[in-house]
Each structure stands twice: as structure tokens, then as C-alpha cells.
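I'd like to ask some things about the structure below.
== subunit A ==
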Amino acid sequence: MSPIFYFLAMLTLGGAVAAMSLRNPVHCALSLVVTFVGLAGVYLGLGAHFLGLSQVLVYVGAVAILLVFVLLLTRGSGKDEFDERPDRWWPALGVGGGLGGVLIAVVLAQPGLALRTAPPELPTVRALGESLMTDFVLPLQVVGVLLTAALIGAAVLALSDRRRTPQDSGPVTSREEGETRR
Partner candidate 1 sequence: MNPIVPHLIVAVLLFAIGMTGALARRNAILTLVGIEIMLNAANLSFVVFWRFGPNPDPQTGLMFALFSIAVAAAEAAVGLALIIVLFRHRRTTSLDAADSMKG
Partner candidate 2 sequence: MLGIGLIKGLAETGRNFVGSYLDPDRLVTVEYPEERLPVKENFRQFPFLVFDGEKADIGLRCVACQICEKECPPQCIYIEKSKDKKPDHLGKPQFYPAVFDIDISVCMSCQICVEVCPFDAIKMDQQFELSTADRFRGLLLTRDRLAKPNSHFQAIHPRDAAEIDMRRVDERAKAEAKAKADAEAKAKQATAAAPGATKAVASTPKPAAAPANEGAIS
């Protein structure tokens, strides 16, 4: 295993720990980006170039931006109130740690994992696209429908109080307008 992998793994895990434990939600979101970038690096190291770059494009370029936008829209950049309820951390740590421990034990106890050490033939992007259009055409369409539905759903949800604002019919006084804006 190359030192690059260990570096990226530390980056990924460190980012994840920071994202889940920092006080300021915006810092959490930025740490999450570190995790995403680290994972993209791991994917690239594994030879999944297309996937790694898609990861950066989608997660860093879209999901993280969406997160910080929502954080700002909900005035969430202040302090999180989790330190008022420290009692929640112990059960959560117990569950998470227990699950992690069990899974690591499972991984380490599997002798059958060492099946193939020779790397597979890395598929080219062309091959990837061809299989998307042949073998995986149904999932592709379903994902397309899902994304469209999610897009419309998100837009409808976020716009839901539009009908409550009075359409400007005739002149409004500045006071009324100020109130509707708020």
C-alpha cells in the first residue's frame, strides 16, 4: 500500500471526524468537503478515474454548495446546540463504535477476501458509456426520472410559501411591502 493511500485515508477520516464534531456547522460542511476530496483521491488511486472526478463534480461542486446555501438560508452558521445535550453523544458513540468494531472484526476475520490481487482491466470511459447505454439503460432511465422528480419536488417544497405572498395588485405602501418582504 502506497503512502499516498494512507495520507488520503487520514484526510478522509479526519475530515469526517471534524464534520461530525465541530461546533460551527459551516466548518462541518467545509470538513465534509475535505472528506469528499479525499475519497475522490482514493477512487483515483483505485483506478476509477471517471468515478473520482464525478465525485468531485457532484459532491464538491453541487452537494457541498447546496449544504452551505441551506446553512446560510436557515441562519445555521451560529453555534450548534448539541453541547447543551451531551447525553446524546454516549449512546451514539456506543452504537457507532459497536457497529464499527463488529464490521472491522468481520473484515479482518474473512480469509476469503484475498481472492484477486491482480488489478482488473480498467474499463475505458467509452466502455463505461457503452455499458450505460446497453446493460444499464433501465437504471439510467430510472435515475433520470428520479433526478427529475427530485428536482421538481425540491423546487416545489422550497417555493411552497410563494402563494401566501400577495401579488402586487395596485400600489402598496412601503410599510406593507416591507412586511411582505420579511
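Heads up, the rule we're going with is that contacts are C-beta pairs under 8 Å (C-beta built on N, C-alpha and C of every residue); 3 or more make two chains touch, one makes a residue touch a chain; residues count from 1.
Selection rule: all candidates are chains of the complex that A comes from, given by their letters.
As the structure is a prediction and not an experimental result, all values here were calculated from the model.
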{"item": "Subunit A: touching candidate in this complex (1 or 2)", "value": "1"}
{"item": "Subunit A residues touching candidate 1 - in the complex, by the definition given at the top", "value": "1, 5-6, 9, 12-13, 16-17, 19-21, 25, 28-29, 32, 35-36, 39, 42-43, 46-48, 50-51, 54-55, 58-59, 62-63, 66-67, 69-71, 73-74, 76, 80-82, 85, 88-89, 91-93, 95-97, 99-100, 103-104, 107-108, 113-117, 119-121, 123, 127-128, 131-132, 135-136, 139, 143, 146-147, 149-151, 153-155, 157-158, 160-161"}
